[in-house]
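All protein chains of the complex are present and in place, except for one that has been dropped.
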Amino acid sequence: MKQFLLTTIFILVVILISFLLFGVPIVEGGKLLVEGAFGDKVALSRSLVRATPVLLTATGITIAWRAGAFNIGGEGQLLVGALFAATLGKFLLNTNLGFLGCLLMLAVAALGGALWSGLAAVLYLKRGVDLVISTILLNFIGDKLLMYFVEGPLKKAGQTAPLTDQLPDALMLPKFSRQSDLHFGIFIAILVTLAVGYWLFRTKSGYFARIVGANPRFARANRVDSETVKFKAMLLSGAVCGLAGGIQYLGINGQLASSFSQQYGFLGIPVALVGALNPFALLPSALLFGGLFAATTNLSRFGGIGSYFVYVIQAGTVLGLLLFRAISDRKVAVRSDA
Amino acid sequence: MESEAEKTLLRVEGVSKRFGSLEALKPLSVEFHPSEVHAVVGENGAGKSTLMNILGGFVSPSTGSFWLDGANLPTGNPQRNRAKGIEMIHQHFKLVPAFTVEENLTLSQLGVSKKGIDEIKTRASEFGWDIPWSSRIQDVSVGTQQRVEILKSVATNPHVIIFDEPTAVLSVAEVHELIQFLRRLASEGKIVILIAHKIEEVLSASDRVTVLRRGEHIGTLLRSEVDADKLVHMMVGDIVPGIASRDFEHKGVATNLEVDDLWIRDDRGQEAVKGISFSINQGQILGIGGVDGNGQVELAETLAGIRTSLKGRVHFEGHALDFDKTYVGYVPQDRQADGLAVDLNLVDNMAISGLVNGLPYSPSGQIAKAEGLIKEFSVKAKSPRDLAKQLSGGNQQKVILARVLDQNPAILVIVNPTRGLDVKAAAFVHHKIQEAAKAGAYVIVFTTDRDELFTLTNQQWFMSRGKLFADEKEALAS
Partner (left out) sequence: MISLLQVLKYSAPVALAAVGESVVQRSGIINIGLEGAMLNAAFTAMTISTKTGNPWLGILAGTLAGVLTALATGILTIQFLLDQIVVGTAINLLSLGVCGTMFQSQSTTGKLMSLPAVPPLIGKVDIIQILLVLSAIATGYVLYRTSYGLKLRAAGEYPPAVEAAGFSPAKLRYQALLIGGLFGGLGGAYLALGVAQSFATEMVAGRGFIAIALVTFARWRPTGILLSALLLGVFEALQFNMQLTGSQIPRSLLLALPYVATLVILVFVGKGTRAPQSLGVTQKVGD
């Protein structure tokens, strides 16, 4: 609880400072932010729509980082996941599978993400390639891979603009109402996050992941194989991020463009860090940042505050929190007389 | 009033050191004379390192002072000590493994002398040493590394050179050469201080011997006044004769755990255990004593199933020991690095043994178990949700023991079971270990605490340079 309050205070402080730095009037800006995020049903649904993929990628990142595997590749895994889903989608176009088809595509999206993260994990295990660098590179490669398919094999026939075929509503994730963009994916995201929370804190394999991340030597002294645990965590992590891609594809447009990437994979990192890598804390963290994303359009009248503004707040919050934790850790007396 | 010779003395007066409530060094006064090799001996925990750290300037004494050349030396400042001509050769070398010998020496001379290392090379040939200047430190033998470390120190032409347990890492031949070198340094008029625990080495190297035991200065004698027996007696008090096997009543057939010609490599690829064999019956507590760093950790890890041996086998009740089928309870030497995940709470730290032993994951069960164990072992913690790092060292040790013993392991491998524990807690732990043996476990205890070795165990071995000895004196001398 205390962590949560602290985090909220930090975010508010950072927003305040950012407003000051960029010349946004504080009161008005603040009001617009709140309105834009939670003001009415439309705003709320917009926030939730934005929060959905970020929640999933943050969860995916949490899985890996908890086990000590620094997966920075959430974006690439998300994109490849969407790609896999869209590829299956092309084949499902003329079938009558409806919701089942949707579920299949989601599953395939998770598979794609897992393959993409698994690739980095294998390179690490077999060739010692640093996970941070490989996953970052794979982000860019994944993006270009998606671009290739959207502009090539998956391109909708008979048009010049690089877009995939439009999925019919039947194959997509159901929306809650015709007025908003809010779709069923939010449920899936919340469910997955809760499931990961359960896995992390209430299962043996989640426990082993936590101890490998906390102290690999402790794991070793108890005959727990760190490398296997990390590998599995990477696969699971990629699967969840891939799922995020599938959900974006099936929830929003049902169509891929080469500019599909909205950096949700990357943005999951600060959301995860602010939530202190605790799946249950990711829920409010994602909602908060999702709201911020949605709300910043309201601020655009103030000197072009746009989509990038949220990054400032995110980064500021993360750094501020980390600094605070570092400073306060120093003050904690460790009562060890070993 | 002081004569010339007296003025170049290093004098320690009334120096003592307390760490919190622990009196590591009781007040002692010693004189170190020039042109002498002066050995400071004692067992682990005797206070030798504390004294040396004070001399080297790394630790400030609680009381007392020391004097070099008649001048009072300030304490707690290593750089100033070096400037005053006191150099220390550490047990853990401060050498960059990936750099060559030459690069390491150049680095050490950078802040000190513009002349570079030509002088050092001259010195080395004066000593008769053949140093591979262009080889990387990680590729040369430990003995050579030590010589490089020594060269670093003698470059400044110090008056006092302190050698901190230099022979621990050397082969027998290298030890011999080192001793010759120590004598040579002394003959150049220097004060050579040697911290050691091996009787033979002390006797052949030194002119004067200071003995410490449990922080107390037992005495300082000339070499001519001591022999091996007297030294051992001063170091350890009375040698307790080996206790005859105590047979515990246990059910079942008298089967055994047999270790057969085990050879084990350490992390640097060198042989740490060289052909060890022993056997132990069910319900027995085998003790392995000896000074730290002689292969105990490698042996313990192999018996615990977390290190593979080079050669040799471990047989358990007739079959090769299969760690997946048999749970071996292991209490490692380094409790904070290996025994615990200090950032996690006690529930998580205690749950590991059960989980690895095949129990299902049950949060409520684990919390209850942690609470129970905390109570049973009198662990001083506010709640099972306390983080492991919040506990004192002794309580951390209890946590590890508790979780391991709770599993009723068939085999128990423990390193230094009561390190950091007070008398009451230590007695409790001993009682628990004996209980486990009575219940039929095979227990192997590695300990550097002699008292513990003789009161807790049925059989005692002593480990030295990777081999086992039945006779303590023999081990100390090897």
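Note that the chains take the letters A and B in the order they are written out, and that residue 1 is the start of every chain.
The criterion applied here is as follows: contacts are C-beta pairs under 8 Å (C-beta built on N, C-alpha and C of every residue); 3 or more make two chains touch, one makes a residue touch a chain.
Everything numeric here is computed off the predicted structure, so don't read it as measured data.
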item	value
Hidden-chain contact residue, picked from the options B:14, B:97 or B:128	B:97
Positions on subunit A where the hidden chain makes contact	22, 70, 72, 123, 127-130, 132-134, 136-141, 144-145, 147-148, 151-152, 258, 266, 269-270, 273, 303-316, 318-319, 322-323, 326-327
For subunit B, residues in touch with the removed chain	79, 94-99, 103-104, 106-112
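Throughout what follows, only the chains that are shown with their structure count from here on.
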item	value
Centroid distance [mean C-alpha coordinates] between subunit B and subunit A, Å	49
Subunit A residues within the subunit B interface of the complex	201-204, 207-208, 210-211, 214-215, 217-218, 220-224, 334-338
Of all residues in subunit B, those that touch subunit A in their complex	19-20, 22, 304-306, 323, 330, 332, 335-344, 348, 351-353, 355-356, 360-361, 363, 389-394, 396, 420
